[in-house]
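Only one protein chain is missing; all other protein chains are in place.
The chains carry the letters A and B, assigned in the order they are written, with residues numbered from 1 in each.
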Amino acid sequence: MKKRISIVLLTFAVAISMISACGVNDQPTVDDTQLTQVQPKGAGDETTGIDTSKSVNLKMYLLGDGAADVDLVYEEISKILKEKINATITVDFLSWAEHDTRYPLLFSSGEDFDLIFTAAGWGHYEQTATKKGFYELTEDFLNTYAPDIMKVVPEIAWDQAKINGKVYMVPNYSIEYGYDVIGVRGDLMEKYGFDKIESKEELEAYYDAIVKNETDITPLATQGIGLQYPYLFQSRGWQVVRGTPLPLILYETANPNNTTLVSTIETPEFREYAYKMKEMADKGYWSRDSLTSNDTRSDPWVLGKAASMVWNVNNVSHYAQQINKEHPEWKATFTDIAPNVKRPVNPYTNNGVALNAISKNPERAMMALNLFMTDKQVYDLAAYGIEGVHYKAVGEDMYTPLEDAGRFPAETVCNWGWNNENLKRKLYVENPDPVVIKAQEAIERWKNELTSNHPLDAFSFTEENVKNEVAVISTLTTQYFDPICVGIVDDVDKAIEELIAKMKEAGIDKVLQEAQRQVDEYLASK
Amino acid sequence: MKKGRTDVLIFNITGYFITGLVALVCLVPFIMVLSASFSEEKLVLKDGFSLLPRNFSLDAYKTVFEKPEIIGRAYLVTIVLTITGTILGLFLTSMTGYVLQRKDFDWRNRFSFFFYFTTLFSGGLVPYYILMVRYLRLKDSYLALLLPLLFNVFNLIIMKSYMSGIPVAFTEAAIIDGCGDFSIYYRIILPLSKPVLATVGLFIALAYWNDWYNSMLYINDELKYTLQYFLYMRINNIEAYKKIIAQSGGQVGSFIELPTQTLRMALTVVVTGPIILAYPLAQKYFVKGITIGAVKG
Partner (left out) sequence: MHKKSCIFKLRKYKILLLMLLPALIYTLIFSYLPMAGIVLAFKNYNYADGIFKSPWSGFENFRFFFSSGQAFKVTRNTILYNLAFMVVNTLLQLAVAIFLSEIKGKIFKKTAQSVMFLPYFISWVIVSVIAFNFLSYDYGIINSFLSSMGLNKIDFYGTPKYWIGILIFFNAWKGIGYGSVIYLSAIMGIDTEMYESAEIDGANIFQRIFYITVPSLVPTIIILLLLAVGQIFRGNFDMFYQLVGTNGILFDITDVIDTFTFRALIRSNDVGMAAASGLYQSVFCFITIVTTNYLVKRYEKDYSLF
């Protein structure tokens, strides 16, 4: 009896599983495209309850020089948008040479557009938001019209985007580290007996060897940006408080318990650093004209005039690859002089998109942005171009550029505003340069072990209350701070005294107090 | 007579020497730019500028002219704009200048002040832009390129100053003959003002030729861009690069495609090239001296 029942049950179970298995294979996957295809054109979207019956033309402003096939690509994007949200989109560019002047004018003159790229610090975010140029993005609004974005963008990003408690941009979701590494020459390291450079001392020894033995190569070409970021705070686990004048106010990102802000120039570490830099400058580690130099940050290293460069890991590995193509014997690579210190992820507000406060269709614009950021088809188009024309997909998460890639180069046409880690494609290279692998491994390691987790990583300072002090301080940094940072001063102590005196006169204490006040308020509200 | 010869000799030696020196100092940097434009980028970056091209290369020019249709079109726009603007501007400026230097016009100083005052006070770019774009609706219009440079006070004052130096004898005869104000201006003063017309005409033409700013502000339609807009945009990219680096603490900026040094040099040469020919043209009108004898005749 039991045996028969079990056989029947077993057969039954197998039958059901076979049927369901077949069923899964045969049923098409339900997705948005299906839903809207089923509905007649012009009807409201029943799944979300949003009325998309009116056809809308959206306009977006992006930064940069665009690309030859922009119109082509955005036509394709418009097709998808038309299907899904009954909207089309056109794009206009503010080139690098003009965005500073034209960006604010777009708002002053009340130009009619809907979306615009923005970024904290360098992309007019704070300035436009405080002048009421952007549309306020409330939680309700975002949840209604951009539910997918809400699932992707991390909580901390929204915090970073807050100005006086309100959010005005959608930050991108891209995990990048601004932490500086040092690009170095493998061949020179070998020549002078360095198998690794993983501390300040080793770096200085490397520089020393170069300066003593190489006539045509300087250790570092600074262009005014020397070793201050690595030495002054990165290698010690500190970070600049976002929104404060660089790099004068620091917090200890590696230690979540320490929330006291510190003024860089008054720390003993700064004085130590200043002495060391003067020593290096006097020894000839870099040109006396560093403050004026017209060189870019990378050219001297790439051309072989300098033995190292300082920048973040993505850029350094990019230039290292360039070097290795032309001069494989130089064995360009990079090194981290503080490989075990915690470092923060770049603020997500480094790239983002905002809505125009006077946009006529903010809801539809938000829905469009929702698609840009989370819909694989749209994302691929905006980032990589048209499949088969500009790039070839390699699997789900990689790509190779095709012949026409120059007409729409990957990830160059200002798509960074809606970067999405989950949808990004990696460049597929058959034999990647070891530097590339090293960089990827480094970033992985940082993601897993070394990302700092400090409450202030999400905090942004607003300078409204101290804007005059900040303005004056901005004039002083170039004059009194930068020369000390590259050691081009006659008397270090005197220079520091003068710097501190001028800064105090300008009101740096007031700014520090205001920052601490905002920080305390922010922490208390959590 | 011997006395005459030595002083002319001294004068000539000093004259040729000084003007030659000045000309040389003006020429050498330009030659360096020219040489760099014909050089190989890497060598320029490594070894700097020189009088002769380093490793002759046309790469920079190839890039400048890589889209000949665009450059050709931009050239056309610029040339038409310059010619139209110069003619209209000259007419406007000279007419106004004439009126303001008439010694029998009692209100001339008040009107002069009216014009001059605008060089002292200005509302800045924002209100000007709003006026042009919102109220005059000149976005993407050729007028936005033509109007701003048509008339300016500096040219007006030069014109007025020159015209006031024309001896009254010339106009007296015409007044006796019953000529009206406009006729005097048109038939007598203008022909006598060839040098200043050439000068101010040259200035106006140069202003139009060099203008990229107005294109940047008001034009979006690619077909309407002037030559300078294309060229200066690429030269100025590097400023944006530096500023973004400074503002973001070095975090951002790697994606900006920077023009190479040689490209910027080639752009400068292309920008200068044609207009430098306009100068000899203007020189034709620098006819020395007015002879009062002409009036008597």
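Of note:
Following the convention adopted for this analysis, a residue touches a chain if its C-beta (ideal position, glycine included) is under 8 Å from a C-beta of that chain, and two chains touch if they have at least 3 such contacts.
The shown structure was predicted, so the numbers you read here are calculated from the model rather than taken from an experiment.
Only one residue in the set A:394, A:437 or A:471 touches the chain that does not appear here, and it is A:471.
Interface residues of chain B with the unshown chain, by the touch rule above, are 3-4, 7-8, 11-12, 14-16, 18-20, 22-23, 25-27, 29-30, 32-33, 47-49, 92-93, 95-96, 98-100, 102, 105-107, 109-116, 118-124, 126-128, 130-131, 136, 147-148, 150-151, 154, 156-158, 161-162, 164-167, 180-182, 185, 195-196, 198-199, 202-203, 206, 210, 232, 235-236, 238-239, 242-243, 246-247, 261, 264-265, 268, 271-272, 275-276, 279-280, 283, 286-293. Where chain A meets the chain that is not shown, the touching residues are 100, 104, 107-108, 110, 124, 127-128, 130-133, 224, 245, 287-289, 291-294, 357, 463, 467-468, 470-472, 474-475, 478-483, 488, 502, 505-506.
Throughout what follows, only the chains that are shown with their structure count from here on.
Centre to centre, using the average C-alpha position, chain A and chain B are separated by 42 Å. Those residues of chain B that touch chain A in the shared complex are 42, 45-46, 125-126, 129-130, 133-134, 216-217, 220, 232-237, 239-241, 243-245, 247-252, 254-258. Chain A contributes residues 64-65, 92, 95-102, 104-105, 108-111, 119, 121-122, 178, 180, 225, 229, 240, 246-247, 295-297, 299, 303-305, 311-312, 314-315, 318, 346, 350, 411-412, 416 to its touches with chain B in the complex.
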